[in-house]
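To start, I am sharing the structure in question, which I have written as structure tokens.
For this depiction, one protein chain was excluded, whereas all remaining protein chains were kept in their positions.
Chain naming follows the written order as A, B, C and D, and within any one chain the residues start at number 1.
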Amino acid sequence: MTASVLMPLIVLLSSLVPAVLIFLLPADRHWLRGAMSLGGATLKLAIVAIMLWGVFHEQTYRLTIPFLPGLPLTLHADALSMFLITLSALLWLFTTIYAIGYLDNAPHRRRFFGFFSLCVSATVGIALAGDLLTFLVFYELLTLTTYPLVAHRGSAKALQAARTYLTYTLGGGAVLLLATVWLYHVAGTLAFREQGFLNGLVAEQGPTLTVIFFLLIAGFGVKAALVPLHGWLPKAMVAPAPVSALLHAVAVVKAGAFGIVRVVSDVYGIETSDQMGLLLPLTLAASFTIVYGSVRALAQDDLKRRLAYSTVSQVSYIALGLSLGSPIAALGGIVHLVHQGVMKITLFFCAGNLAESAGIYRVSQMRGIGRRMPWTMAAFTVAAFGMIGIPPLAGFVSKWHLGVGAAAANQGWVIAVLVTSGLLNAAYFLPIIHTAWFAVENSVNGKSDDHKDAAEAKWPLLAPALFTAALSMIIGLFATADASPLTWATLIMRREFGL
Amino acid sequence: MTVWAFDILALLALVWLAWRAMTARRIEVAVVTFLPYGLLMALVWARLRAPDIAIAEAAIGAGLTTALLIAAANRIRRRSAYERAADTAAASSRSADARLGGWGKQLVGAVLACVVGGLLAAAVANLPAQQAGLSPQVEANLSDSGAGNPVTAVLLNFRGYDTLLEIAVLLLALIGVMQLRRETPGPVVSAEQRHSLVLDSLVHVIVPLIVIVSGYLLWRGGDAPGGAFQAGALLAGAGVLLILNKQARPAWLSARVVRAFVAAGLLMFGGVALNVMWTGRNLLEYPIELAKPLILAIEAAATVSIAVILTMLFGGVLTPHRAPSLQGGAS
Amino acid sequence: MSDFLANILSHGGVWLLVIALPMTVAALATIRGARRYVPLLAPWATLPALVVALWAPAGVVADVPWFLLGAQFGLDETGRVFLFLTATIWFIGGVYAQSRSFRDHAGTHFFVLFLLTMAGNLGLVVSLDMASFYMWFAVMTFASYGLVIHSRSPSVMRAGRVYIAMAVIGEVVLFAAMVVLAQSAGTANFEQAQLAGVSPDRWRLVSVLSLLGLGVKAGVIGLHMWMPLSYRAAPTPAAAVMSGAMINAALIGWLRLLPFGQVELPVVGGLFTGLGLLAAFAGVFIGLMQRHPKAVLAYSSVSQMGTMVAALGVALQSAGRWQFALGAVLIYALHHALAKAALFLAQGLSEQAVPSRASRWLTQLALVMPALSLAGAPWTSGALAKAGLKSEIALSSSVWSDWLITLLPIAAVGTVLLMVRFVCLSWPGKAAISQQAAPLPAAISACVMVTLSYSTVWLWPNAGPANAAEVASSPKALWAGAYPVLAGIAIAWLGVKTIKPVRLAPNRLTLPAGDIVVLIEKAGKRLFRLIGKQAINRSATPRQPLA
Amino acid sequence: MIGVGAETWLILCIALPFTLAVAAYVVGPRANLYVAWLAGLAIPLASAGLCYGVVTEGAIRYAVGGWDQPLGIALHADVLSGLMVLLSAVVGLVTCLYGHRYLGGADDASSRSYWPLWLMLWGALNALFLAGDAFNVYVTLELVTLASVGLVAMTGKAVSVRASFRYLILALAGSLAYLLGVALLYAQHGVLDLVMLGEQLGTDWASVAACAAVTVGLILKAALFPMHFWLPAAHGSAPAPVSAVLSALVVKASFYLVLRYWLDVFPASVTDVGSFVLSGLGAAAIIWGSVQALRTPRLKLLVAYSTVAQLGYLFLVLPLLRDAAQRDAVVTGLICLALAHGLAKAGAFMAAGAMQRVAGDDGMHGLRGVSVSTPVAVFAFALAGISLMGLPPAGGFGAKWVLLDASIASDNWLIAAIMLAGGLLAAGYIFRFIRVAFHTEEFAGSVVTRHRTLEWSAMALALAALLMGFLVEPISIWVANAGAAGTTQLAEVVP
Partner (left out) sequence: MLYAFGGVALVCLGLYGLVALEHMLRRILAVNVMGTGVFLILIASAARAEGAPDPVPHAMVLTGIVVAVSATALAVALACRVAEQEQEGRPEGEVKP
């Protein structure tokens, strides 16, 4: 009983308390700060493990805190929330290690790590949110806590990017707020429920609910970078590499995608929204985003920007899966939540390593870097192949289920979208891999000493990348094993569809 | 009929004087015009059977306010070029007539005044012809109030709370004015300048007279028109005279003593108000038998405070300088 | 002994060894001290596969439910043929690569990629479910890119580009095919999917998609462009395994994926046959106009694979005789794989300086022998394979079979012409004798390969119809094998006489290797110039690097 | 008798600040420290006691002098006024700490008048919130005005003196308009007690005119657009603690009165047109204030314009009060909004003051990269900004949520849209500054001087504003209880 109340709180506090302590700590206590960050991350991981066990055995973790009239803040751990929490807890640990290495001797580290931990707390809150209001609360907190991270460098460019980010996300937040209030007004509750809580209202409130649905999707779509709401994402690339990693893999983008998942599955219910005909537009939007993001990625020479457009494209797989209305596709979408995170964070770690150790920011500068930084590029290669959807990496598993789901939903054209996207992914990732491994170093404008002194990145930078790369392989290879994301996602879908 | 004629004439004169007071070409003239305006106003109060107000208006509205304004006008003019003292906005939009703002402002003002006037007139015309207000209750409880004069009863008993706060208003204004004075020492005033024979003798005659009259007003105020405000205002007049005569401050009148005087009224009033609560009464609920002495004590203290405060207000406006060593002192 | 071996081999874990050994050897490269042993160990990594192919009992299946989407590895008779030929070719290719001149030049990373490709190739053969098949297929495809562009010259880079582009297209289309099938069948297991009663409509879709997806690997006409470029670009051992082993991945893919013997798909079958025939002839025509022997061989592969695709098409149209047809196809595949690999190795040998006249003679023999086999000369393995195939086609109920019976000998004549062309182009001249050169492993491996290409088909148990060997040795069959060869040689001789310098191949009569890819490249460039103007402009202006 | 009853706390809330103010005045600067501590501890305690009493025991009426209404003056404390007193207590407490540090102790000349004036202001505010009599309200209004003007002019800088003059004149005009309304009310009904007035008021011309006069006077003081022009200069030029109090409490006092009148006195007399006019002005204020805040070159002016905008919200939703079903929700929302804005704005001004101290200037350019030298203050500013933007979990969010819900429920979509747009605009100007603060690349200031007290005071208020969101539910319950207990909130008369 107490555990069921305390667990969500502890898991939230395990990053919130370090955040506060970090802010209060003198700026030069680097060691202690690192210890607190890592300690919090480890503790969180341990608790998450316990909770995973509990949720699997149908134990409920639920904590309510009185907040608005009739609408308490609810932290509730169901299978879906554990999914995101596990992802964030795991990747937070890796990213923390990475960030400690990355920001060695950089200024403003206290601020960075403080907001970093806050950011994760917000993500955990999003994951644990038991109703739309709680979700909204943490969603907005996430916006705010990531702002300082995006603006961290303090350069005009970074600030400009941060402003763009904020303009988009706060705009989305406003739309979301409107939609949430409206929904509350219509439905009288906001608590997530498997298969949705609006079933009874569809008959009389159909058009209103449709409008609200699209408002909600638009609100979440900003963070999920659905075209045309994606403009902030490539710009936000000015942030330091760990931030980009977190933004793309765990926190911001994932929050948006997770929001869409929640709306479709636990507010409206997949079947209900399918019946209401709400899903086709979402499918179209997601499909368009997938293709558009990939096409844009093709033209980017800047490595992080290319990765950013790749994110735009990849994250929409999640929405796509949810929008097809078939359990298998939804499974694919949901499992991509984790898969994309693990793979994309690897890519950003590697991009950070390249920038940090070799001063490489563009694809065209990467000629032959694979020889000098083999481990980094190996991790990059694995993750990139995963993104393309090559088995046995994680991306394949998601795409497989999406494809099967699309076929099951008789949406053959979605398979075409997947195929196109796979082609385009290959078209922008393979040249990178080719350049890194096979291109001859010194053929660009005769400068051979581009990265003559570049050596492999130091271990705090390297280890997380290798870990996540290995992870993206393992969760693909052992996709059907007991503890794999896919199995867990199957559990989610079974509960969601009431199977 | 004559009363009607008086009324109409008085009102017309009032309006005309008000107009002049605001818009006379020279600011000195405008300011001085406020004196007859105030006096006429006092007459009107008397005509409206409000002798208490009449006395207060004469002393405060006409006397002290005008004195303040004249002092200010002098001070601004002494610094030359008072036109530049016009409000910031005015500096840029110089109209032909420096008194008035631009055409826009005049137009807005006129339209606003007309609209508001029309509405207000309609509202006033719609007021019920008869409304006894609270006078029945006042009459009924007058005997328990400790004051014979209903106005005093209202001021110091029925609505004593307002009055208490009002003394605080005075204190606030004083603090506000005093803090604006500058730390730099003022121009040195030589002994010859300081003593003007005429003013000196005037002061010597008039000040004691005023003190006596105000004492009378205070004492009488319990039952007839008059009271702490009127008495205090009169006393302040004496103070103003002393200031104008550049009378040196007696040695015993240190800054802190002055501040004590200033606060006396509030302290006494507040003290009484709170202390009655010890016996289980409400705030300001005087015991009936003690009502009269308490009121008198409060009035006495209030008179002193009002007088000192008003005097210092005038002094503060008149002499903008302050010796750095003196803190919050009087002139 | 054999019981013991059989015991071990019937254990599921053996599949792990088949695939894991190459990968483990490749992984050694990451250990500094062990790195230099990688090239040496590379060929031996195929040993478990060879052992399994030869001695493992059929029907051993390992279910690995926790792997990927629930994997199944195992061996059936089809798999055994492919596993054998794959392992053999990789082994011999690996040995060939041991030549010091090559090994020193290539470096460890070549062998790492070699091993990875090998693992993929072996893995896909033993995969009995779509996901793992697809996985190994992808591993093979992407790792072999490194083999193709091994020498890094601009033309090789272009070849690599074309290769990877086509391969990726094939990958994703294959993905679509599998996804559709998996959904329709409700399972990702090949065998279960074939039996799942999928509607013919879906089968049609799957078949067409797989024709496109796997067709890239098989060089189906229209998707074949990468082949001449890559074979030419890749170093000899790589070209040998690509042309011999990897090309058959497509074949095994089709055999696993399509409902042979279950459902008749006349239209799709017709499509297969039509495209196959087209390839069989077009390969010959374009191949004749090539100036590089490897390109000639590549077009020969196009042509040969075309024949097999045509045969598959026929099989798709007549479900009844599938069991027999399968045997013919398998034998043909085995023959073609070994012969083609031998040709490539021989060609590689012919490019090298030889230490003595005798060895040059050996080289010449190594060139001619498999060429004859491929041409289907009597008593060669080719003769047996072709005979089997023809008889099966004749017995099938397909509307195409008459056509095929008529056309195949003509194609055979074409093949002979191609082989003549090839042998002429790679005939080692007199100047190439050098005392220092002793490419012993290469020579040995080439010879072994040639030998195998002759012997294996005959020795293979249950190859084709029971009396195939007999049939092939009958006078009628001998004639059937001999006349195209004779006709071809005659035509070649005439050609040489009339068009004088065939060996110098006048420019008028040549086509660039990869034929239509040149057009596609031009069109692509123009398109990019149109679309990408903005992007190019933007990237031309120096941009602040992001961090 | 003394020490327990809520009524005692009520009297203490008013008497304590005045007493301490007089003490500070008489004793002079030497007493500053003691006065600051005593005020900071005692007054909030009394306020909390009062608030607790009001919440637990219901509304309190207190007959000053023992005279029953209408003859005597009634003090009145209900949830609304109790919470406003509590707000001033919290802000006041922090202001005491902050002011003591900001003004540099007893030696600073400007601190001489600060304590009497500020404590007087505090007392006046409490008196105003607790007043139950129309004329008594006038006196307290004047007290508030004069104290505020004195505080604005405290530094003697030309800018602030000019601003305070303008402020004074406008405020006097506002007071007179209010008094005019009271005069009309009295002339018509013969009573001054608010409850009695509320019972007697009708729709006749004089009543409506009185309503109009009272409202106009109050919105002039509450700086509702277009009567806002005096506010930015006054609030922007005053010393930081003063700005904080002015923006957080003083304008709020006038708004409180508007709300009080509209809720309890005028319901019969106000018309839809009137409420929509105010609402329109509120909308204009939101837009205009925000746009100005987006343009102004100085930080404190930015915050001051933000006040103009935020006040707009309070008036924007007044039409929703006309819907009886939404009344409680709207009242809750308004109270929460007022409280949240009070806390947040005080925090923002204090943070701005701390930054100004370090940067020496509050020009946007000079504050570049200020997050390095005063991280806590910038953080506090941002936290306060969260509430101003109406983002969760801040009080501003809770209030907005409730109000949005009410406006959707009553189909006032325009109001909802403006509220949302206002939030975005607020984000615009808040982050306009945050962006400057994060511009660390060109940071030129020193990191030498730190003002921990100043920064953490701001932080405390900002945190309070942030956590205010969790008070929304209790407040809604209190409001609902008070509403359920009687038809109007002033109805219960304590014997």
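Methods note: contacts are C-beta pairs under 8 Å (C-beta built on N, C-alpha and C of every residue); 3 or more make two chains touch, one makes a residue touch a chain.
Just so you know, these numbers come straight off a predicted model, no measurement behind them.
In the complete complex, the chain left out here touches which of the visible ones?
Result: the unshown chain touches B, D.
Tell me which residue among B:162, B:285 or B:299 touches the hidden chain in the full complex.
Hidden-chain contact among the options goes to B:162.
Using the document's definition of touch, tell me which of D:63, D:103 or D:146 contacts the absent chain.
Candidates D:63, D:103 or D:146; residue touching the omitted chain: D:146.
Just name the one of B:11, B:140 or B:209 that touches the chain not displayed here.
Answering carefully, the residue with contact to the hidden chain is B:11.
On subunit D, what residues meet the omitted chain?
Looking at subunit D, the ones touching the missing chain are residues 109, 135, 138-139, 142, 145-146, 149-150, 153, 156-159, 161-162, 164-165, 168-169, 172-173, 176, 179-180, 183-184, 186-187, 190, 192.
Can you name the residues of subunit B that touch the chain not displayed here?
4, 7-8, 11, 14-15, 18-19, 21-23, 27, 30-31, 34, 37, 41, 44-45, 48-50, 52-53, 56-57, 60-61, 64-65, 68-69, 71-73, 75-76, 79-82, 84-87, 89-90, 98-101, 105-106, 108-110, 112-114, 116-117, 120-121, 124, 127, 129-135, 138-139, 150-151, 153-155, 158-159, 162-163, 166, 169-170, 172-174, 176-177, 180, 182-183, 229, 306, 310, 313-314, 316-317, 320
Just so it is clear, only the chains that are shown with their structure count from here on.
More contacting C-beta pairs: B-D or A-C?
Between the chain pairs A-C and B-D, B-D carries more contacts.
Per the centroid of Cα atoms for each chain, what is the distance between subunit B and subunit D, given in Å?
Measuring from centre to centre gives 30 Å for this pair.
Using mean CA coordinates as chain centres, what's the gap between subunit B and subunit C in Å?
Their C-alpha centroids are separated by 112 Å.
CA centre of subunit C versus CA centre of subunit D: separation in Å?
Averaging C-alpha atoms per chain gives centres 83 Å apart.
Could you say which residues in subunit A touch two or more other chains, in rising order?
If we look for residues of subunit A contacting two or more partner chains, we find 153.
Hunt down the residues of subunit D that sit against at least two other chains at once, touch-wise.
If we look for residues of subunit D contacting two or more partner chains, we find none.
Assign the assembly's chain-to-chain touch graph to one of these shapes: line, ring, star, complete, other.
line
Mind listing the subunit D positions that touch subunit A in their complex?
Residues in contact with subunit A: 329, 332, 369, 371-372, 375, 379, 382, 386, 389, 391-393, 397-398, 400-402, 404-405, 408-409, 416, 420-421, 423-424, 427, 431, 434-435, 438-441, 443, 469-470, 472-474, 476-477.
Within the complex, which stretch of subunit C touches subunit A?
65-70, 131-132, 134-135, 138-139, 142, 145-146, 149, 152, 160, 164, 168-169, 171-173, 175-176, 179-180, 182-184, 532, 535, 538-539, 543-547
Using the touch definition from the top, list the residues of subunit A that touch subunit D in their complex.
These residues of subunit A touch subunit D: 23, 65-73, 107-108, 110-111, 133, 136-138, 140-141, 143-144, 147-148, 151-156, 159, 162-163, 166, 170-171, 173-175, 177-178, 181-182, 184-185.
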